[in-house]
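I'd like to ask you about the structure that follows.
In this view, the complex is presented without one of its protein chains, the others remaining in place.
Labels for the chains are A and B, by order of writing; each one numbers its residues from 1.
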Amino acid sequence: MKMGYYPGCSISGSSREYGESLLAVLRALDVELAEVEDWNCCGASAAHNLNHTLSLALPARSLALAEQQGFQELLVPCAACFSRLAATRKALMADDAKRRQIADLVELPMKNIPVSINLLQLLQRVLPENLKEKLRAPFDYKVACYYGCLLVRPAEVVEFDREEDPEEMDRIMEKIGAAPLDWAFKTECCGAGFSVPRTDVVGRLCARILDDAVSRGAEAVIVACPMCHSNLDMRRQASESHSGKKYTIPILYVTQAIGLALGLDAKQLGLQRHIVPVRLSAGKSSQILENAPA
Amino acid sequence: MARIGVFVCHCGENIGATVDCARVAEACRKIPGVAHSVDYKYMCSDPGQTLIREAIAQNKLTGVVVAACSPRMHEPTFRRVCSESGLNPYLCEMANLREHCSWVHEKSDVTTDKAIDLVAMLVEKVKRNKPLHPIKVPVTKTALVLGGGISGIQAALDIANAGHKVILVERDPSIGGHMSQLSETFPTLDCSQCILTPRMVEVAQHPNITLYTYSELESLDGFIGNFKTRIRKKARSLDEKLCTGCGLCTTKCPNKKIPSEFNTGLGMRTAIYVPFPQAVPNKPVIDREHCTYYTKGRCRVCEKVCPTQAIRFDQEDQIVEHEVGAVVVATGFTVKETDFFPEYGYGKYKDVINGLQFERILSASGPTLGEVKRPSDGRVPETVVFIACAGSRDPAKGIEYCSKICCMYTAKHAMLYKHKVHHGQAYVFYMDIRAAGKMYDEFTRRAIEEDHVQYIRGRVSRIYERNGKLIVQGADTLLNAMPVEIEADLVVLATAGVANEGAEALAQKLHVSYDSHKFFVEAHPKLRPVETNTAGVFLAGACQSPKDIPESVGQASGTAAKVAALFSMDELTREPVVAVVNRTAPPLYSTCVGCFLCQSACPYQAIEREEIKNRNGQVVKTIAKVNPGLCQGCGTCVAFCRSKSIDLQGYTHEQVYAEVMELLS
Partner (left out) sequence: MSTAQTHSAQNLTLADCLLQETGVDIRRCYQCGKCSAGCPMAAEMDYPSSVWMRMLQTGRPDLEKAVLKSQSIWLCLSCESCYVRCPMEIDIPRVADFLRAASKRRGLVHPRARNILRFHTAFLDSIRYTGRLYEMGMVVDYKVRSRKWWQDLLTAPGLFLRGKLNLLPHRVKHPKAMRKLFKWAAEDKEARI
């Protein structure tokens, strides 16, 4: 059976390169996905900030639809959506009354709520052990794997990796020939949903992250979350005006790095959509990547 | 016809405020067979006891029920009163109106009704009580002391000096325990080795002490005054009688890169080694896990260089057996490593160490010879952060209790660091300073006032490394939880004090109870702090809960006094609550059919076979017989006996049924 796919709003909008690269890579790995039909927004941080019930109700509808469409597992590549969907499943499994109320409202059974998995979990499963042999252009860069908050916290909700100093993304990067760095800001917050209302906060927090990555010699920061990406990439200017420094380090989605290593086309991977140009030093691998805004 | 006296105690407000004691006494007066029934404020007081004495004499009582507190508290008192009045003490029983009634219920009529039921049940029982007589058993005046830390050493010396034999068993190659690893000791800052070594030597030389190091308890059977113990002497791989402790082997052993346990992994040792120079006994052991001969089949350098040919590669573990009358458990504690804290780096930073490691760094005999140098690069740390309660008072990642000693040793560490590195800066992150002891608070104040240690009230959220510095992120909760970030060269975690490895298995061997943290449990937290619930097994030191040296030593001497008191008797009297197999007239002799199910069920091997012979000396029947010296009165056999031929004295079928029937009527 195909795995269910919950893209979430960002991937359908401002972070479409995440979705594009993800689909391209999974296609290359022969993994088939089927998008959950008629899914809706998970409510992200706005819902739980203002109304706890809403923060369960919104993801619940998508989960109920996924269940009705026969999925037992859902790939949720956005870390924020993943955390909301996982938290909702956990809460509703523990609260029968609420589960039944929501089931009535959305007129769906909600008996076997599908399990959400994040992209790293899926990659762990599907990346072949001998991947290195299949690489067309090993991604031999020093990378800082940035997990952010919601992929790993809190453990009892996400049930994935270690809460502090996680390692799964680093393992994946090793598989494509990269050298993941031991650095200190893997799970420090990027400012999350403050991108629009408090861009200054995002600037301050992202500058710390970029400073640490750059000072340890990272050539790229690898992420698995649209929010992290947009705060580190789209909001680059905010970081720069906070610290007064210029940062050129590119931010790549984990799937973009894998795609490059597999020899997929940079355009197919959406690299041209980044605000910070993805220029990786030549010579190390066969590729020189350049992109400019259209 | 039974003439039972009922004595209802108010226990002040304890029972009286909840149970209507007068009504209980009145109700009991109406029970057939009750000749006398009164209530009184404090039955255990002198006037209370006199009340009972007079009632026994005047009413010619044949049995007594005291309705008061738990029999654990006052049964001996009231049985003594009866016995002084000429009544067999086992004709007196206690109904527990306090723990079983007033403390667990609200004041109400139903509560009083329950109290009446409790007394009535015992009245029915006492009507069927028979006079019993205590059992006498001899005492073996040798003590087994387990663990050779300061507690075990102190207990062993005190018992030996009282003139009794002691067998001291230590798991490690040397005695000394944690105290031998310490630098200087709070609150007086005297050198730990200097005050400990003389005691260790005294143990080794004491004529009354037999020392088994590198040894462990294999089994313990029997009961107070009469234990049988088997001790495993692990193979040292050398003949201790021949070895002179010259140490040539340890200098020549080519295998020199084994992390030394004594130096908490900060220094190295050889495969044949003496853990530290002052070790007692000063005889090496071969660590077979690392020795090249045992792992690769060649080397034997030590054998070649030993001037007395003491090395024995083929030596095997040896089991020695001893009979002892008392056991002192003094197996100590241990401290957590640094690896259990994800946010402090999972133990991956070399310069994040625990308190015991810092003791070794401070110690003149330690890996840095007492100079404060950090493990990663040997530099002298300019800024040191000490973190108290690391894993203590932390239900999430450690243990919920307070480890008790770390506030003090952290103050000591910061102080000693400042004494050695004058220009250095010491910070202590703490939640509370717990320094309740003689000269203790003064000690921590001195660290702050005289040595200028910066105390910051708050826990540290995270430590990470950057450019050779450890970035410590804390907060000052006395300043509106203001974030505090310190760039440290060394971080010392006062990690939680926890039960020793193997404590659980040892407790099971000794039949003593342990708490949820695997610390051994005392018989009573206030009144019997050095005894366990198993008679004849005593506790000393940090195996009961984390303790400092003064407390450990005090407790060890207390235990020794208990043991000496026990050994002052030639015979022990034991409660006659033992099982008996019934006997009847011939030709039946007993209802026992000789199935011996009871024999396999008895956890104390107390059931023997008895052959019943007729007048001609022919065996007519083989039945079970209980050895009253071994029987612990657990009653397991009673439950197993299908022909109901075994009864527990004092708790016979007849008595227990009578109690139940009374409750149901």
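Throughout what follows, contacts are C-beta pairs under 8 Å (C-beta built on N, C-alpha and C of every residue); 3 or more make two chains touch, one makes a residue touch a chain.
Since this is a predicted model, take the numbers as computed values, not measurements.
*Asks:* Which candidate, A:V106, A:A179 or A:I249, sits in contact with the chain we can't see?
*Replies:* Going through A:V106, A:A179 or A:I249 one by one, A:V106 is the residue touching the chain not shown.
*Asks:* Quick one: which of B:K397, B:R466 or B:H511 touches the chain that's been left out?
*Replies:* B:K397
*Asks:* Among B:P381, B:G458, B:G497 or B:G541, which residue is in contact with the omitted chain in the full complex?
*Replies:* In the full complex, the listed residue that touches the missing chain is B:G458.
*Asks:* What residues on chain A make contact with the chain left out of this view?
*Replies:* Against the left-out chain, chain A lists 9-10, 12-16, 38-41, 43-55, 57-58, 61, 101-102, 105-107, 149-150, 153-155, 163-164, 187-189, 191-194, 196-199, 201, 205, 234-235, 237, 272-275, 293-294.
*Asks:* For chain B, which positions touch the chain that isn't shown here?
*Replies:* 343, 389, 393-398, 431, 457-462, 473-477, 480-484
Criterion: only the chains that are shown with their structure count from here on.
*Asks:* Could you work out how far the Cα centre of chain A sits from that of chain B, in whole Å?
*Replies:* 53
*Asks:* So in the complex, the part of chain A that touches chain B is made up of which residues?
*Replies:* Against chain B, chain A makes touches at 162-165, 184, 212, 215.
*Asks:* Along chain B, where are the residues that touch chain A in the complex?
*Replies:* 342-343, 345-346, 462, 464-467, 471
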